[in-house]
Structures are given as C-alpha cells and as structure tokens.
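Complex shown without one protein chain; remaining protein chains in place.
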Amino acid sequence: MKIGFIGLGNMGAPMASNLLKAGHELTVFDLVQSVVDKAASEGATAAADIATVARCGAELIITMLPAARHVKGVYLEDDGLLAHVPKGVHLVDSSTIDPMTARDVAAKATAQGNPMLDAPVSGGTGGAQAGTLTFMVGGEDQEFAFARPVLETMGKNIVHCGGAGNGQVAKMANNMLLGISMIGAAEAMTLGVSMGMDPEVLAGVINTSSGRCWSTDTYNPYPGVIETAPSNRGYSGGFGMDLMIKDLGLATEAAKASGQPVVMGGLAQQLYQSMSFEGHGHLDFSAIIKRYMKDEE
Amino acid sequence: MKIGFIGLGNMGAPMASNLLKAGHELTVFDLVQSVVDKAASEGATAAADIATVARCGAELIITMLPAARHVKGVYLEDDGLLAHVPKGVHLVDSSTIDPMTARDVAAKATAQGNPMLDAPVSGGTGGAQAGTLTFMVGGEDQEFAFARPVLETMGKNIVHCGGAGNGQVAKMANNMLLGISMIGAAEAMTLGVSMGMDPEVLAGVINTSSGRCWSTDTYNPYPGVIETAPSNRGYSGGFGMDLMIKDLGLATEAAKASGQPVVMGGLAQQLYQSMSFEGHGHLDFSAIIKRYMKDEE
Amino acid sequence: MKIGFIGLGNMGAPMASNLLKAGHELTVFDLVQSVVDKAASEGATAAADIATVARCGAELIITMLPAARHVKGVYLEDDGLLAHVPKGVHLVDSSTIDPMTARDVAAKATAQGNPMLDAPVSGGTGGAQAGTLTFMVGGEDQEFAFARPVLETMGKNIVHCGGAGNGQVAKMANNMLLGISMIGAAEAMTLGVSMGMDPEVLAGVINTSSGRCWSTDTYNPYPGVIETAPSNRGYSGGFGMDLMIKDLGLATEAAKASGQPVVMGGLAQQLYQSMSFEGHGHLDFSAIIKRYMKDEE
Partner (left out) sequence: MKIGFIGLGNMGAPMASNLLKAGHELTVFDLVQSVVDKAASEGATAAADIATVARCGAELIITMLPAARHVKGVYLEDDGLLAHVPKGVHLVDSSTIDPMTARDVAAKATAQGNPMLDAPVSGGTGGAQAGTLTFMVGGEDQEFAFARPVLETMGKNIVHCGGAGNGQVAKMANNMLLGISMIGAAEAMTLGVSMGMDPEVLAGVINTSSGRCWSTDTYNPYPGVIETAPSNRGYSGGFGMDLMIKDLGLATEAAKASGQPVVMGGLAQQLYQSMSFEGHGHLDFSAIIKRYMKDEE
C-alpha cells in the first residue's frame, strides 16, 4: 500500500522501517533531516513538507508526534494535513495525546471526508523495533478494519476500543493504573523486605495472591526478582519516568476536564515528578522504588 | 491428630469444621458459648477455658483471633496458653496481627519449648468454608513441614514465607498492595467510562496490558465486568472494607516501626477510612469505587 | 481618566461600577448585552466590539475574563485588542490565568508598545462590590505606578509582585497554600472534636499556637467558631469550591510546566474535585469539612 508517514522520532523511525520491510511504499516527513535521510536510505521517499506527504497519492497517512500541540500543528494549520489531503485518504494518529484533542481533530478530518483513527501504542522503542507494539485504536468499525492489516505490520496486539478518541482514553486509563500499581508494588516490596522477607519469596507470595499485578509479576521494581526487568539493569531502558509523568499528566487533565476525581492518580503524578525533579526522569519509571530503598538512594 | 482450637468466629468456626470433617480430634474454646456448642454438635470436645485446651493432650493447638491484643491475652496472660501448655506441643496462630507481636509471642513460645508458626490466611469466610484458604506461614522449616498437612485440610495454598513473623509480613505487604491497586482500578475504570469507554472493553484492554492486576481481571470493582465479583451483587460478601482498613493499619504501623515510608499505603488507608466513616465499612472493599461513580453515590 | 473595560461578569461588573463612581469615563464591552446595558445605565459608554474599546481613546484598558482561552481570544485574535489598540495605551488584565499565558500576552503587548500588567484579584464578589479587593500585580515599576491609583478605586491592597506574570504566580501560590491549609484545618478541627474537644476551645488553642492560619482564625470551617465565616451560613457565598479547583488546577499545571512537584497541592485538587463531583462545587470551599463531619454529610 502507498502510505504517508510523518514523525520519525524514537518510535516513528522503527515503525516506518517495519512498514518498509513489509513491502509498503512510504513517503515520509520529519523536521529533522537526518532521520528523513535514514528512512530514505531504507527505501522511503523523502517529502519536503507536510503538504507533499498529503498529496503524495497515499491511501493512508500515519502520524507519530510528541504531544498534542504538534498534532494540532501537523493536522490543523494552514500548511497542514487537513488543508492539503485529498478527500477519502485515511488518517491514523499514533501519538499519545489527550482524548479531547484527538476527538476534535478526528471530527474535523471526518467532516471533510477523511476517516481518522487515534491509535496510540504501548511497548516502547523495543516493541517498535521488534514490531510487537500494542495499538489501542479509537474510531469507526470499518476504518478499524481497513487500517488493521497495516498496524499488524508494526504491532502484534491491535485492540479496538470504540469510537474516536477511545484509543487515547484506553491508554490513558491503563497507564494511570500502571503508574499507581508500580508505586504500590515498590512500597509493598520494600516494606516486606525491611521487615525481614526475602524479595523473591515475597514476590512469589504476591504473584499467587490478590496483590498480583504486572508491576510485580512481569516488571518487578525490586532488583533480582525478574531477570528481564529494568530493575536488573540499573533501571535503564524500559518506559522512561518522564514519559510516565506525561501520561499521568494527560490523565489528570482529562479527569479535570470531565470533573472526575483521580486521587491516587494525582498523587502518583506528583511522586514521579518529585523523583524526576531530583534528576531521575531519564530512568525507567520503576526506579520510583529508589525512594524507598536505603542503598539505592 | 489431636488438635486444640481457640477462636470460633466467622473464620475459626468453618476452619474447625473442616478439621473435624477430615477426621481430626478437636478440643475447642471460645468466649461465646453458642459457637462452642455448635462445634461440639459437630463432634468437638468443649473446653471450659484456655488452660483446659492447653492441657487436653493435643499435639498441635491452633488459634484464630481478631487482633493482637487478643493474641497477647490468649498466649501470654497468667491463665493463657504458654503458662499451661506442655513442652513440645506445636502452636499455630492464624490471626492477622502485626509482625512484631507475632515474633514476640513466637520467641516466648520457642524459648519454653513450644515451636510456633504464624499462619494468617486470605480467602475470606467463603474460603474458610470451602477449605480453599491461602495460608502464609512464618517459622522454621521443620515446623512448617509438621503443620502443613493439617493446614491443607483447611486451605489449598500453603506458602512458607520464611522465619517467625514472615507470614504476617507477607499478608500485610500483599494486602497493602491490594488496597492500593483496587483504588487505582476504581479510578482507571471510572475515568475511562466517564470519557466514553464501555467498561467491559476498557477492562479487556487493561487486562491484556500493563495495568493488569487481580483488582481488574478477577475482582473488577465496576459492575457488570466480572460476573463473580462483589461489584455484581451490590458489594455484599467478599472482603469487608473495615477488614481492609485493619490490614492497612497494620501495614502503616509496621512501616512506622521500621522507619519505612508507605506514601500510597497511607493514602489508601485514609480513603477507605473516609468511605467507612460515611457508613460503607460493611461493604466489600471494592465499594471504594462508589466514591467515583455518580449513580452509585 | 478615560478607561476601557472588557468583561462585565460577577467580578467585572462591580469593578466597573466602582470606577464609574470614582468619576472615571468608561467604555465597556461584554458578549452579554444585558450586563453592558446595566453598565450603560450607570454611565458607561457601550461598545459594540473589542476593536471599538481598543480605539475609544482610553489611556488604560482593563480586562476581567474567566480563563486563559478568553484572554488569548480578547488580546490575540484578529479582531482583538492588540490588533487594534493604539501604541502607548496601557493594558491591565485582572483575569486569573496561568503565568505562562500572562507572560506571553504581556510580551506581545510590550513588543508593540503597549505596556501591560497582570493584576489578578482576591476578595470575591463581596470585595469587588465593596471596592476592597486585593490586587496582585506583575509588571514594570513605572507601569505599576501608573495603574496603582486606578486599581485603588477598586481595591484596598495593591501589591507589586515583580515582573510580568508574577501577579499570577503570587495568587496561584497563595491560593494553593490556602487550599491545603483549609483541608488541614478541617481535619484538625474534626479530629479534635471527635476526640471530645469543644470546637471553640480547640480553635482558641490553635489560633494562639503553631497551627494558626487564616483558615482557622478568620475562616474556620467548623460551624459556630467564627461568626462571619461561610461555615455559619451553610457554606453559601464566599469563595466557591469550583473556583478553588480552578486555581489548584492552575497551580498544578504551572508546577508541571516548571517540573516542580506539589504533592499536597495535587492531593488538595483531587479532594476538592471529589467533593464537587458529589455536587458540592457551588458551596464555599470550606465545605470540604463536610467530608469529615457525620451530621453534615
């Protein structure tokens, strides 16, 4: 399929590579020339601007951008996608942004005849490279059916979450819960160890009991418990704490907009912010456990 | 085996029944005559006081009491177990209490020749009746080996957590994490639904993602998601909120004693306390979600 | 002085009235015709749009708007103030908005030759009517000196907080602390009373001790302690809880933007949000104490 791709950052670049490897024909754009050159060296056609991508003849255009203001810029400005894309071209935004903006942009695209999906991902740069991302997708059934085969080139778990914006809602809700349960896991593990338990035995008990969660059985923040977890490599790699702070910020903003309280979500945001403030924002978010460990501090 | 059993409350009574059904010979005591009579009608021998249980010729004595002060009373007072039990009799306390008291009592018992285990349970009154409790056991290996077959009569998951007191530590750490992740689950589910998602779809996404936890995949607090969860029967039955408050109180007390911070654990305790304060303490603890749902309030 | 005034809401209308009473010549605009008519009946000249106010020959134009998006609209859009106001006209924005927007608008105004102050107020509609508002003012010294006499017509406490945006920063920091200490006051008063103290005696002790704060000695949330406080009139009037939520939202947003943690500020925002969610957002913010009182719930 002929596909346009805008945004070749840490996530976008490997996603585009996987599309190329799968045989799709890609026209790409990014503000950073070096990443465009690299994609071109892999077989993509370099576009000089957004309008060129819009008019490149693609059936589908995918965007992967850092934040809502970039999404608004790329889609809504005078030299942006919606101003130049022909009617009928499908649009997929894989950026992680707030649901309100996602819905607003999707409504404008749909109104002018461009069906649009929001499709934020989880799985990190590792998943982007391996093509094992999870896509949480919001939009109409037939749009989802159309885009699914393309998304499967980049991910292994493509979940339809409902109408426009629901991909963002699902990711936001999931990640807020993740941010909370990781701190809970950190507190439970360190409390237990401080009272004399072996961390592996404690994790074993929790993982067969009601405290069980992804943060204890797959990504345990206590070093030595899960071999593949970032806690076993100095909290490098993984899901950066500053990205978790961004996602918790989206959740608390959305909650504010809908008048919904998120008491633990709000506290989690501040506790990660406090760690980032002390210079740990580049570490995996499970490094929050450093706050609770004497030797690690 | 000849067994003594002290404490025939909501948990102790069905546990004793299961021991009787398994063919053990039981001598029982409780301050409430009616529950003693009921156990006697099932084949137990009624004892007039603790000292009688202590000297009934049992190889093993099990206690199941509401709180640490009762444990201290039953074991340490002048007319208590330690003052009257013959050397060599094994002791198992299945009460849920703080690890410090558990260790103190176990040290005194061991010092006078009575090996002792702490073995708090999870699984509630349903598990006690069905004989499917989880026992989290602290104490020496050979003690654990001795008591295990008896505990298996009452439970299906018997976990050795390490030395004396570690059964209490494990339960406390697990339940603190459970208390936290349940509130996280309540906030994530209600935030997502308030932003337009279907609760079953949202639970489906979370349960295959990094937010997955027992509170979402087995005991989801949002009505209509998990058929067997208390959220589907008006939050009746299950694990009472006031018991969760008790367990979080044990965790924050233990944290205070060991100088360990538990920021989310402390907040969770207060949020459940706030719901109990408004009259919901008798409901299942997942009813905390009422705080976040308009129609349920 | 010839003054333009845009925004005749609950706060702006009485502020404009006080300017008129002081003999100033006013040209006013609001989207709601009835409030414009009312101001006209008091002697103001009604303008048909923002551009008319901009070009009415005023030396100073004051704006009083609900939120940052309105400020951006009124100042920065094509038919807005900056596009039409003659060079040299002084601008004062009394809206309560985030410091980043305030600084951005002020920088644009200054760059085109219109000196600008941010001057948010405290004191509520009562203070606006009585002319006893506090103005927290950010901007250059000579601008402050120019505007001060006009502001003194509407307020009694005019504080210079430093450069552009600092009026917003000061109000935001003050109100965040206020939001926190009010909940603290509510918890301290209800804890003490629940343990057997008379509320007036308790307030007396606190007010001569280290717990003393405006929330205990001037605006005590416990009914019967301070005669003039909203707690003595069913929490009506005063400073609405939803406005406190707005201000805490500004503070947590600003903290996020500057990477600063505000752990208690974030929790306070959620606790008020939770009360508003249950339908109490229209009450004075000290009604947060209802969460902690049995009879009031």
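Every chain is named by a letter (A, B and C) in the order it is written, and numbering of its residues begins at 1.
Assume contacts are C-beta pairs under 8 Å (C-beta built on N, C-alpha and C of every residue); 3 or more make two chains touch, one makes a residue touch a chain.
For clarity, every value in this text was computed on a predicted model and none was experimentally measured.
Engineer: Thinking of the whole complex, not just what is shown, which of C:Met189, C:Ala229 or C:Ile245 touches the missing chain?
Structural biologist: C:Met189
Engineer: One chain is left out of this view; which of C:Ala13, C:Ala170 or C:Ala287 touches it in the full complex?
Structural biologist: C:Ala170
Engineer: For the chain left off this view, which of B:Thr27, B:Asn207 or B:Thr252 is in contact with it?
Structural biologist: Looking across B:Thr27, B:Asn207 or B:Thr252, the contact with the absent chain belongs to B:Thr252.
Engineer: Just the residue numbers, please: which parts of chain A touch the chain that's not shown?
Structural biologist: Touch with the absent chain occurs at residues 267, 274, 277-278, 291-292, 294, 297.
Engineer: So that we can see where the missing chain sits, which residues of chain C does it touch?
Structural biologist: 99, 122, 134, 136, 157, 159, 161-163, 165-166, 169-170, 172-178, 180-181, 183-185, 187-192, 194-198, 201-202, 204-206, 208-216, 218-219, 251, 254-255, 258-265, 267-268, 271, 291-292
Engineer: For the chain that got dropped from the picture, name the residues of chain B it touches.
Structural biologist: These residues touch the chain not displayed: 245, 249, 252, 255-256, 259-263, 265-267, 269-271, 273-274, 276-277.
The rule is short, and it goes like this: only the chains that are shown with their structure count from here on.
Engineer: Per the definition of touch at the top, where is the C-beta contact count highest among chain pairs?
Structural biologist: A-B
Engineer: How far, in degrees, do you have to turn chain A to put its CA atoms on top of chain B, rounded to the nearest 5?
Structural biologist: 180
Engineer: Give a one-word verdict, same or different, on whether chain A and chain C use largely identical residue numbers at their interface, taking over half shared as same.
Structural biologist: same
Engineer: Can you work out the whole-Å distance between the CA centroids of chain B and chain C?
Structural biologist: From the centre of chain B to the centre of chain C is 51 Å.
Engineer: How far is the middle of chain A from the middle of chain C, if each middle is the mean of its Cα atoms, in Å?
Structural biologist: From the centre of chain A to the centre of chain C is 37 Å.
Engineer: Scan chain B for residues touching two or more other chains and write them down.
Structural biologist: Each of 267, 291-292 in chain B touches at least two other chains.
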